[in-house]
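For reference, the structure discussed in these notes is given below.
Of the protein chains in this complex, one is absent; all others appear in place.
Right, subunit A next:
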Amino acid sequence: MAPLLEVRNLQTHFHTQDGIVKAVDGVSFAVKRGETLGIVGESGCGKSVTSLSMMRLIPCPPGELAGGQILFDGADLLELSEERMRHIRGNRIAMIFQDPMTSLNPVLTVGRQITEALELHLQLGRKAALARATELLHMVGIPSPSKRLESYPHQFSGGMRQRVMIAMAISCNPELLIADEPTTALDVTIQAQILELINQLRDELQTAVIIITHDLGVVAGMTDRVTVMYAGRVVEAGSTTEIFANPRMPYTIGLLRSIPRLDEQEHRKLTPIRGLPPNLIDLPAICPFSPRCDYVQHACLHQNPPLRDVATNHQAACLFDITIDTPIPERPPEGLLV
């Protein structure tokens, strides 16, 4: 089956006073119907810019979709007119934004915000749209939905607002749902409710889901495949089970070693990743993770390693065959300052 969405070599740049920020620098991935893909990374790795690029929501200028293709059901979204894109956005591709506090319009009732998309995309009449909106709020588990349609966003709690966002996102039965940190602002018990809801929708409607998150626990529980991003690039990709069992990029290995696990029986000292992510302006042509990498070699400073196959269905951007069992060398190789 051909993937529903295929991103090929996407380049999203921002022109700033200090130079060009290559926020997304040659990112590729694909997602099929009924499948959940996780995009993992820390602040500034380009994961949110990737999702906004897919929706063509990057403000230009200062942003620029500088290259690549975003093939959705065969058509390149980057080639579409704004008019055509508007028919897809919110209709066939929908997005759940990170912050439920700022993503809803405070001066419109929740009902109005949900029915807007229904009237626009599905050409429903006022009454039919309201009926469907009620049904949607019921689906996402908001009590007394027809009454709540008349409420304003401030009258909802954070978890309830996130549900409203989900109701809006699924209102037109999208084929692709992009969830950008959908539960970061929420408490864990509410997070469990929301993730359960997204899973149900995927199973019932065969929606393709992309979850963007920094939380490796959420990725482990929700996704079929994972793409790890660092400094605007994909540094590791593969099936979720494979990546967690056999991570091959030192950055992914570092992330897994640095988080405490609830189920560990004994106190294990965490192994942090030292240093900070790089500045994305004028990145030199070296491995962007090399200044923080425990396994750095001279060769890492000669090129930015390309993504290569390290196992079936598993790619990593590392020149060496490092695994989670590779002992950390006591000192860096001769002549390398770390």
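What we mean here is this: contacts are C-beta pairs under 8 Å (C-beta built on N, C-alpha and C of every residue); 3 or more make two chains touch, one makes a residue touch a chain; residues count from 1.
Operating definition for what follows: contacts and distances are computed from a predicted model.
Student: Can you pick, from "Permease", "Peptide ABC transporter substrate-binding protein", "1,2-phenylacetyl-CoA epoxidase subunit A" or "Probable septum site-determining protein MinC", the UniProt protein name of the chain not displayed?
Tutor: Going by its UniProt entry, the chain not pictured is "Peptide ABC transporter substrate-binding protein".
Student: Consider the whole complex, including the chain that is not shown, and state which of A:Gly19, A:Pro62, A:Gly221 or A:Pro306 touches that chain.
Tutor: For the chain that is not drawn, the touching residue is A:Gly221.
Student: Just name the one of A:Asp18, A:Glu83 or A:Asp263 that touches the chain not displayed here.
Tutor: A:Asp263
Student: Which residues does subunit A use to touch the chain missing from this display?
Tutor: Interface with the chain not displayed, on the subunit A side: 42-43, 143, 157-160, 187-193, 196, 214-221, 240-241, 244-245, 254-256, 258-265, 267, 269-274, 276-277.
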